[in-house]
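Sending over a structure as structure tokens; questions will come in a sec.
One protein chain omitted, others in place.
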């Protein structure tokens, strides 16, 4: 059944963000060869035979929250489970302390499309909730899904800086996103998207949904060549209607992405390049 | 005494959810035989002689909150105490760190039935609070209980994915579930149940009550073959009246159930099958 | 001076709740004799020469918050200090990790009596705040105190299950217990007490005040032979006016009381009996 | 410049509250002589050559939050830094775990006096903000300061029980102390002080300001011979206008003061006397 109050969503990669503190005091005691060895075996443990069927990103996070973030894009939770357990067996983990994580699924929210399909099916005189209605609706969604495959299963953007944070839509006693009429929500999301579009080219955004999987409703990953863009974009968005009234933000993680091949350099205590 | 403002409830299994982080760094140092041994003795410690009188489920949780969740369904708190202490003596615990837990009792809330019985007894001119009234009421509840035994003492659903979270009904300064008239609450719970029914077949839900036992009012366990169903269901429910205004959610735990017999595989660092 | 806005209170035992996690991994390595020895010396450390002048209770708590709760009823804070330090010297503590605690004093709130005495003294034309007024008031309170000695200095109820939680009266921006007129508060407390009375025989309640001593305003200990009674009672109370609008609840602790003599059994990893 | 909306304050001692858990398990392994030695050297490390220029208090705190509280009254933050570092070098610290602390400066809030001086200078036709006005104002404050030296630089009251807690004035969306007109705030503080005066003789209070130094706005130290007085006083104050609407309380710490000379007894695991 398709509820006209609920925006349809399309889902892609299953996603796991893993944050670790590095036990530098223990790593310092290792020789060059040992450092290289644990780095290489860690890289091996996150590699996947088919580069199109999975992606893994690495970043050096600034500050005390974590030193290393590993981002897994996988086809399903089964593969996330395998990836997580495989990495846990890597000798590098002897020198890591997991501080936090985030579980989600890449998601495209479809306010526009939801309204459009309901409208079209109404014009075709299909009765909401009928088997025919649902079949027609599902067919439309299947089409959408085909068109969106690139955005549902993206690579991890190859940009130096990454910013991750989870967020909610407010469910306050007075201001409550989920009590707001569908059309108003749709308009706000449109305005919200417009601001994002002004930053097209400067920032790449991947939204993942985490209702039922983690403690916030969505995870946001931003990627850019200049971290200042994150500040400018999020500050400007803080003034749009959807955010000003309804956005609640979790902790922010900021870091520098680097190529898995350069994990050795990181383990040697130097900033690795992308 | 039966208070007409308070929905009657029926109770079944006593439930304990136990979440553990695995100390993989220490497990890695064990040989194959040692791993098998600690896994097998842990399985033995959670086994029960009478498979109908108790159930124990295992799941690999994703993310940093925990790696292993053990779900105990037992006849009473006495048996929960025994189960908890017995597992704590298992050598596997040397490699586990308890991160959190949840204590509750399987519960069926009976808004409809509560209203119906009060109504019927009024028609029979029984005086609320009288001994006769209470006896008649208790008899009805006993009947209900007999009809509901299967839902009060279910097996742990044999589905790959499990989602657990605790929740409250909001007791805010303006929006307060417990100040809402009984009939309105009843209608909202009905609407809430309708949405759930649309997911019948795709998801199995077990509600347990924890007022007086743990820090939230209810625990919710969802079981499904596809984790995406959790996200779709909980998102849609977020728009129904009972949730949009009154639901407050605790942390979410998401994992893959596996058969106790496959605990060895998990301890070997691989994703075990159901 | 006796402030007519402030309900008079009577105080009894000084109370300390101590919650500990047991380091089962370390205890498991001890032989039978060693376990018995540490259990016996711990029991000795909490014993008091005069059984009427102090009581100490033990409970196995369910879940991760703690495994062992020790409840001290003592004559004053001096004795609580001694009890706490004495127990800390016990070798059992090598195997315990203190997770939390609660400091309070058994308290009887006297809304009814406060109003009655103010009324009586007004009829005797005593001027509030005068020395004569205060002396007459104190005399009445002394009488009350004599009548209440049994409830101010109770034994720890000899029932299998114990439920402990701290609570506040809400001091919100809109709903504020302390801004509510004395008479309304009195009526709400009366209604609140009525519900409790319906559970007489099934549950024993001990309220202790902790303003100035700990982070919540009151501690509540409930004792029953069946833990389901806690859930039923607290759920029903959640609908009374005093709770629905004004009650804020802290964490809940649920456990099985056991006789000090059976601490050895607990240390052996089995559920000890009462 | 003297802002008529802001009550003037006078400041005295720089204050550091340090809370520690004692590692009793490690202390238990020490012999009598070793215990005495670490206690004596700790006492030496907190002693000051000039007894009038600094005070240090010790207390055994009840419950899990901490076992030992050290209160430093010093002339400035430079001396607090020295005291803190000196104590950290004491061998006793091998057996202590710092759990929390509080940094503040003894403060007298001067609502009455602020209004009075503004009024007097207005009568002398001095223009607020003018150099003349400020000079005259500062002269008045200097006079006040001289009169208040005893309350700005008190000794630590020689009473058995100590209660410490931090607090804020509420800055809510509806109830906001800082939006309340100066005169109303002044009246509320007057009423608040009146209640305190009813407890004169029974309790000694020292207020310290911590805006800019720690996470709450004020720290409150209460000292009494009977801890029940804390409960009675704070409960009654909870009903005065300043507290009922605007007070927000942090964690409460309750303990028994003891003489530095008796630290040895405490380290031996017994309650030391004052």
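Chains here go by letter, A, B, C and D, matching the order in which they are written, and residues are numbered from 1 within each.
The definition used in the following text is that a contact is a pair of C-beta atoms (placed from the backbone, for glycine too) under 8 Å apart; a residue touches a chain by one contact, two chains touch by 3 or more.
Bear in mind the structure is a predicted one, so any value in this text is a computation, not a measurement.
I'm checking contacts with the chain that's been left out. Which of A:71, A:108 or A:233 qualifies?
Looking across A:71, A:108 or A:233, the contact with the absent chain belongs to A:233.
From the list D:53, D:174 or D:261, which touches the chain that is not on show?
Answer from the full complex: D:174 touches the omitted chain.
With the full complex in mind, choose from A:4, A:129 or A:269 the residue touching the hidden chain.
Answer from the full complex: A:269 touches the omitted chain.
If the hidden chain were put back, which of D:24, D:199, D:213 or D:230 would touch it?
In the complete complex, the chain left out is touched by residue D:213.
Which parts of chain D are in contact with the chain that was left out?
Touching the chain left out of view, chain D contributes residues 1, 3, 5-6, 9, 11, 16, 18-19, 76-78, 80-82, 84-86, 88-89, 91, 93-94, 98-103, 105, 171, 173-174, 176, 178-179, 209-215.
For chain A, enumerate the residues touching the unshown chain of the complex.
22, 24-25, 28, 60, 62-65, 67, 161, 163, 165, 170, 172-175, 195, 198, 222, 227-228, 230-236, 238-239, 243-245, 247, 251-252, 254, 256, 266, 269-271
As a working rule, only the chains that are shown with their structure count from here on.
By label order, what chains touch chain A and chain C together?
B
In terms of residue numbering, is the interface formed by chain B and chain C classified as same (over half shared) or different (under half shared)?
different
In degrees and to the nearest 5, what turn takes the CA positions of chain A onto those of chain B?
Roughly 70 degrees of rotation.
Averaging only over C-alpha atoms, locate the centres of chain A and chain D and give their separation in whole Å.
47
Between chain B and chain C, tell me the centre distance in angstrom, where each centre is the average of that chain's C-alpha atoms.
One centre to the other, that is 29 Å.
Residues touching two or more other chains, restricted to chain B: which are they?
In chain B, residues 173-174 touch at least two other chains, as defined above.
Graph shape for the chains shown, where an edge means the two chains touch. Line, ring, star, complete, or other?
Chain contacts: open path, no cycle.
If you go through all the chains, which pairs of them touch?
Pairs flagged as touching, ordered by label: A-B, B-C, C-D.
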